[in-house]
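One protein chain omitted, others in place.
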Amino acid sequence: MTTPAGDRTVSLREVGPARRGTREDEVVVAVSPAFAGHFTKTIVDVPHAEVLRQLLAGIEEQGVTARVIRVRDTADLAAIAHLGAKLSGSGIAVGVLSRGTTMLHQKDLPRLSNLELFPQSPLLDAEVFRKIGSNAAQYAKGESPEPVPTRNDQMARPRWQAKAALLHLKEFECIEADRGPVEVEPAFELSPA
Amino acid sequence: MTQSTPTTPLGPSDYPLSVNRPELLRTPTGKPLSDLTMDAVVSGELTGDDLRIAPETLQLQAQLADASDRPQLASNFRRAAEMTAIPDAEVLEMYNALRPRASSKEQLLAIAERLEGHYGAAESGVVVREAAEVYERRNLLARPEQD
Amino acid sequence: MTSTQPEAFRRRSSRRTEILEDRPVNLDGFVEEWPEKGLVAMESEFDPRPSVRVEDGRIVELDGKGRGAFDFMDTFIANHAIDVETTEASMAIPSDEIARMLIDPNVSRRDVLAVSRGLTPAKILDVVKLMNVVEIMQGMQKMRARRTPANQGHSTSARDNPIQVAVDAAEGALRGFAELETTLGVLRYAPLVAIALQIGAQVGRGGVLTQCALEEATELELGMRGITAYAETISIYGTESVFVDGDDTPWSKAFLASAYASRGIKMRFTSGTGSEVQMGNAEGKSMLYLEIRCILMAKGAGVQGLQNGSISCIGVPGAMPGGIRAVAAENLVASMVDLECASGNDQSFSHSAMRRTARAMPQLLPGTDFVCSGYSGVPNLDNMFAGSNFDTDDYDDWNTIQRDMQVDGGLRHVREDEILEARDKAARALQALFAHLDLPAVTDDEVEAATYANSSNDYPLRDVLADLKGAQSVMDRGLTGLDLVKGLEATGFHDVAENLLTVLRQRVSGDLLQTSAILTPDFVPLSAINDANDYAGPGTGYRLQGERWEQLKKLRHVTSATNPETEVG
Partner (left out) sequence: MRLVVGVDVGNTTTEACLARVGPEGAVAYLGTALMRTTGVKGTPENADGAVAAVRAVLARVGPVTDQLHAVLLNEATPVISGLAMETITETIITESTMIGHNPATPGGVGLGVGVTVPIGELLGDRRGVEGSLIVVVPHGWDFDDVAATLNAAVRDGVDVVAAVLAGDDAVLVTNRLEKPIPVVDEVAAVEKVPMGMLAAVEVAAPGRTIRTLSNSYGLATVFALDPAQTRQVSPVARALTGNRSAVVIRTPTGDVTDRLIPAGVLELRGAGRTLRVEVDAGADEIMATVSRVAPLDDVHGEPGTHVGGMLAQVRDTMTDVTGQPASEIAIHDVLAVDTIVPAEVRGGLAGEVAQEHAVALAAMVSTDRSRMQAVADLVADRLGTSAGVGGVEGAMAVRGALTTPGVDRPVAVIDLGGGSTDAALLTASGETTAVHVAGAGELVTKLIDSELALDNREVAESVKRHPLGKVESFFHLRHEDGTVEFVDEPLPPHVFARVVVMTPEGLVPVPTRHSLDAVRRVRREAKRRVFCVNAVRALRQVAPQGNLRALDFVVLLGGSALDFEIPDMIADALAPHGIVCGTGNIHGSEGPRNAVASGLVDAYAEESA
């Protein structure tokens, strides 16, 4: 790779309770309790710093602003994404779990529904996260993006199914019941190559 | 119905009925098994109703299940015999009503009453009544809209 | 992948390690146990201790819980699955004694059932926990409901091409599957593909039963119309919260079971170890304990059988220590409570061919009602159930293992000329039937391609729009199995028409509703009633011998003893 840089890390600094946004041109990225905290990478070792950077880049490239919130009282992806959507000025949110599973949600949809769902966490890489961010922003602008193509791999089951279950359980351990969502500021740091 | 009822309960040696006791079998339209021929199909004499199971036949299969020490299977066949009278769409409707948080207790009891009263489906009614009671205890009845 | 370690500190690997590292088995995932959360196969100190208490003819305590604390699974099992009359006596028998009964040839299947119908989930777990894999197999050999083992196949197409589904069903039926199952990529294709499956199956071998896995309403409708013959994808779960997440309860599923029977349609439930922990709500119980709750729930609902063996969650127990032993045990439990058991081996399980084979031994060697509840009768790339543990590439291996071990896994080697004949005939029958019913045409090129094809890539592309319209018209015009019979008869496929009519006629008798029922090539219903498992030790029960053994001795290449310069077959 020609990129001269080394690996990036991210820390999420809490800046106060998450509030409903007022800008119509914003997308909320809602992360799960253990994202970029207890965990640092997805099930296939994509660093959370990269997940977040690409999601935010996809949104920014479309000229839309983004806010990041951490949901603390549930590890249910639909609940996280839906809460994000309700706090989003545009009504659009990206929800993401530590293991990488991602969902696009809109505030008027029933919680159990979604705009786009990416259930196969082992198949999500930086490029896909960029496209997900980009689509979220396009929905926020009222455009009609092509849904991000989802991939499928029959052999993902033997390789990843149990680890996914384990990560899911670990994420549940990090739930802090009765603590509301909090707005966070991502601070990316470049570790020396 | 013209179905002849055997005087003594059936036992394992009567199975399969289609081979050993065809004389006991009738379609819901009253035809014997031997009428279900290719000629009858081609001439248009047979309709879809001729290829359904009759409630009496399900009762016979229930006897066989009982005689094979399968009381739960037998009960299922008896409930099925009751349900042959319920139209397809209503069967699916009732099934959907039994899903968690889909119905209030009153709605479930109304279904039970319809089963018992309208269809004479006493055993099926019992299942729905039991569901109503358990759903109430386990908080699985329909709730007012919430987020 | 993630070589974050600086080069200098990386340890040098041996050549052998590199070779082992590259073995397919190392592409599989393995995780450590976490019993507190239920990430454990079957040995967990967090599982309940067995107990039962009956008052006034009602179970008031189950596995350490009083009735007031019952969740709906406890309630359903206590009310419907456990025999109140005998439970206290059965529960008083020490677990090791029951475990020994399971493997003791002097104790009949009936004697075991007399005890097992009074056992609670925790007690059953306690019993099977005492058994190693060989003992589990011994138990399965005796407790399987039907004496004669059988197998089930999948016939699907990555393009939902009905012609492919038909010809692969015909080949599968000819090779020996007693049941064939299909499902769709594009759901609206269902009517055409279900018809194709039915026609192909009846061409290959009259009396094969078919089903199309769909959401409940459409699956039931296709069954009621006589286009399919049985149903299987009725899922149940071992904890209340996961059951509710699946939008069902034991009562809704029990109601559905009666609904199927009321239409004369054979049906079984589906469950399996690992599904609850996979969905994050195992309530701290082992996978096998929760699966035993499913099995007893199915028993209580009065459904005749169960598809289990982890099924679509096989990657979870597969990654745990002793996980495949637990999967073998869940099949045994289904059989020991007198349910038909379609025993899994139906989902992509491992990158390693050795693991795939080993995983199937506890079902193949003792025999089950259906050794695979979906051996892929198409190449796995066409398998719309996300791939099976075995596919068409494995046919010859499977046949050879049957011959090596002298066990009946339900399949046989068939000469290519017979296979080509069946495939050609299935394609032509479908061509004639579609033309007769004014459904989208099947061209001669397609028939030709279908006869010699392996995967969906070998077929001409179909006009999907026309097919979908045709599929819709099947529903709109209310076509039934009877219309298929008429069409086949009118177009000169008399034998296929007769086969299908005979299958439809079975619905009137209800004989296929009994436990473990299949149809023999002579259209005789074979179930746990007239083909009850009578295993009583060496020399008894089902033995692979006589004509069937002669069939299974045949392989693609066997050198002739009379003239070693030639092959027999």
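The first chain written gets the first letter, and so on, giving A, B and C; residue counts start at 1 in each chain.
We take it that contacts are C-beta pairs under 8 Å (C-beta built on N, C-alpha and C of every residue); 3 or more make two chains touch, one makes a residue touch a chain.
These numbers come from a predicted model, not from an experiment.
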Displayed chains contacted by the hidden chain, counting the whole assembly: A, C
Contact partner of the left-out chain, one of C:V31, C:A158, C:I401 or C:L468: C:L468
Full-complex contact with the absent chain, from A:D25, A:E60, A:D73 or A:D125: A:E60
Residue of C:E88, C:D111 or C:D438 touching the missing chain in the full complex: C:D438
Residue numbers in chain A that touch the chain omitted from display: 1-5, 53, 57, 60-63, 106, 108-110, 113-115, 130, 134, 139, 142-144, 146
Interface residues of chain C (partner: the chain not displayed): 438, 464-465, 468, 473
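As a working rule, only the chains that are shown with their structure count from here on.
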Rounded Å distance between chain A and chain C, as computed from the means of their C-alpha atoms: 38
Between chain C and chain B, distance of the C-alpha-averaged centres to the nearest whole Å: 25
Whole-Å gap between the CA centroids of chain A and chain B: 49
Contact set on chain B toward chain C in their complex: 12, 15-19, 22, 25, 27, 33, 36, 38, 41-42, 46-48, 50-54, 57-58, 60-61, 64-65, 68-70, 72-77, 79-84, 86, 88, 91-92, 94-95, 98-101, 124, 127-128, 130-131, 134-135, 138, 140
List of chain C residues in touch with chain B within their complex: 71-72, 75-76, 79-81, 110, 113, 216-217, 220-221, 224-226, 240, 243-244, 247-249, 251-252, 254-264, 299-304, 338, 480-482, 485-486, 489-490, 494, 497-498, 501, 504-511, 513-515, 524-525, 527-530, 532
Parts of chain C lying in touch with chain A, wherever the complex brings them together: 1-2, 4, 27-31, 34, 37, 39, 274, 277-278, 280, 312-316, 318-320, 347-351, 380, 383, 386-387
